[in-house]
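So the structure is just underneath, and the comments pick up after that.
With one protein chain held back, the other chains of the complex are shown just where they sit.
Chain lettering (A and B) follows the sequence in which the chains are written, and residue indices restart at 1 in each chain.
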Amino acid sequence: MSRGVGAELARRAAAVIAGVFLIVASSQGLDDHGQLENPALQARYEHITQQLRCLVCQNETIADSDAELAAELRDEVRQMLIAGKSDAAIYRFMRARYGEFVLYDPPLDARTIFIWGAPFALLLIGGIVIYRVLRVRSRMPLDDEQEAGPK
Amino acid sequence: MWKWKFVLPIVAFLALIVLFAFGLNPKRDLHYLPSPLIGKPAPQFALSDVLDPNRIVSNGALKGHVYVFNVWATWCGACREEHETLLAISRQNVVPILGLDWNDQRDRAQQWLQQLGNPYQGVGFDDKGRVAINWGVYGAPETYLIDRQGRILYKHIAPMTMNVWNKQFLPRIAAARRGGA
Partner (left out) sequence: MIPELGMFALILGLLLAMAQAFFGLVGAWREDPAWMSVARPAVAGQFVFVATGFACLVHSFVVNDFSVLYVANNSNTELPLFYRVAAVWGAHEGSLLLWVTILAIWSLAVAAFSRGLPPRFASRVLGVLGLVSTGFLLFTLWTSNPFKRLIPAAADGASLNPILQDFALSIHPPMLYTGYVGFSVAFAFAVAAMLEGRLDQAWAKWTRPWTICAWIFQTIGITLGSWWAYYELGWGGWWFWDPVENASFMPWLIGTALIHSLSVTEKRGIFKSWTLLLAIFAFSLSLIGTFLVRSGVLVSVHSFATDPKRGLFILAGLLVTIGGSLGLYAWRAPKLYVPGGFELFSREFFILVNNVLLVSVAGLVLWGTLAPLFYELLGIGKISVGPPVFNLMFLVPMLPMMVFLAIGMHSAWRRGKLSVAAKPIWWLLAAGLVIALAVQRWIYGSVHLVSMVGLAFGIWIMFSSLLEPLQRWRKGQRMTAAVAGMAIAHFGVGMFAIGVSTVNTYKIEKDAAMKPGAVFSIAGYDFKFVSAHDVAGPNYEAVQALVTVTHDGKLVATLKPQKRHFAVQQTDNSHAAIAVNAGRDLFVAMGDPLGDGAWSMRIQYKPLVRYVWLGALVMAIGGAVAASDKRYRVKAPVTTAEAIAPPPKPDPAPGVA
């Protein structure tokens, strides 16, 4: 197998096939372009690349991945920011090509409500459980005769 | 004293088991991503040809034709695996095959095509991966089927096999020709 530009991909594929204990994060996907000149753009760049999932890797953001595709997607984000695209437009661009899988921060909609709403739903259920247990238990005898004295 | 709430844990657990059993289904491909581009117009591209840098390969020229679009690279082992199949398909002469050489080096790609044979009508050289991003490519090899209106009908993410070709591609090609006539 030639070790070309995408050798990293090939190595991973080979590792999967060979059935080796696999931790893909052998090195990080560092930018070799330097900072964007506009600090506000750079901050947005850093944020957006943290929210997009690398597609070829196991479970990494495109900011953290050293895969070729991740580097290209980072570059795409950078170019779109320079071209003045909004964050929403960039997420739309990615979603239109790779589907919702690419978004680590899934937008709130009818389907994801079960994910985003879960913490609040559970808090509510938990509150009801606590209320009901307390209502029953607070009517029961405290049976604390033995410690009623000196304490 | 029977209370439903004591049965709740085992019911929830059995639901979990169903979910896990689905996850273990050998037919399930963990890394398969359905493409949101199915049914949408295929992204246009114009790239220099791998073999002849002065020639421009574009899918615009195939408007009005059903064609196959195959993404490959020399660093991709599975692409080597499917190459024979692609050659056999091209010999069938059913539809033109357009290639995209993804994130590759030109000399290697040229050598590949010269040594192994060339099933493609033209191969766009996408060393920056820009065109691949527009197509939502995430792992070579990927093979797309495009209809006469230039819409993506189908995407196959794995090495092409004769079985896939006969079962997934040929019927769709026939239908596309009937429908688009």
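Heads up, the rule we're going with is that contacts are C-beta pairs under 8 Å (C-beta built on N, C-alpha and C of every residue); 3 or more make two chains touch, one makes a residue touch a chain.
The shown structure was predicted, so the numbers you read here are calculated from the model rather than taken from an experiment.
Engineer: Tell me which residue among B:Leu19, B:Ala46, B:Ala88 or B:Ala174 touches the hidden chain in the full complex.
Structural biologist: Considering all chains, including the one not shown, the answer is B:Leu19.
Engineer: Taking the full complex into account, find the residue in B:Val7, B:Ile38, B:Ala88 or B:Ala174 that is in contact with the omitted chain.
Structural biologist: In the full complex, the listed residue that touches the missing chain is B:Val7.
Engineer: Just the residue numbers, please: which parts of chain A touch the chain that's not shown?
Structural biologist: 11, 19-28, 30-35, 46, 51, 53, 58-61, 64, 99-106, 111-112, 114-116, 118-120, 122-123, 126, 129-130, 133-134, 137-144, 146-147, 151
Engineer: Since one chain has been left out of the picture, which residues of chain B touch it in the full complex?
Structural biologist: Residues in contact with the chain left out: 1-3, 6-7, 9-10, 13-14, 16-17, 19-24, 26, 28, 30-31, 33-34.
Basically, only the chains that are shown with their structure count from here on.
Engineer: Can you work out the whole-Å distance between the CA centroids of chain A and chain B?
Structural biologist: 27
Engineer: Residue numbers of chain A touching chain B in their complex, please.
Structural biologist: That would be residues 1-7, 9-10, 13-14, 55-56, 68-69, 72-73, 76, 95-99, 101 of chain A.
Engineer: For the complex, give me every residue of chain B touching chain A.
Structural biologist: It comes out as residues 33-37, 73-78, 102-105, 108, 127-130, 132-136, 138-140.
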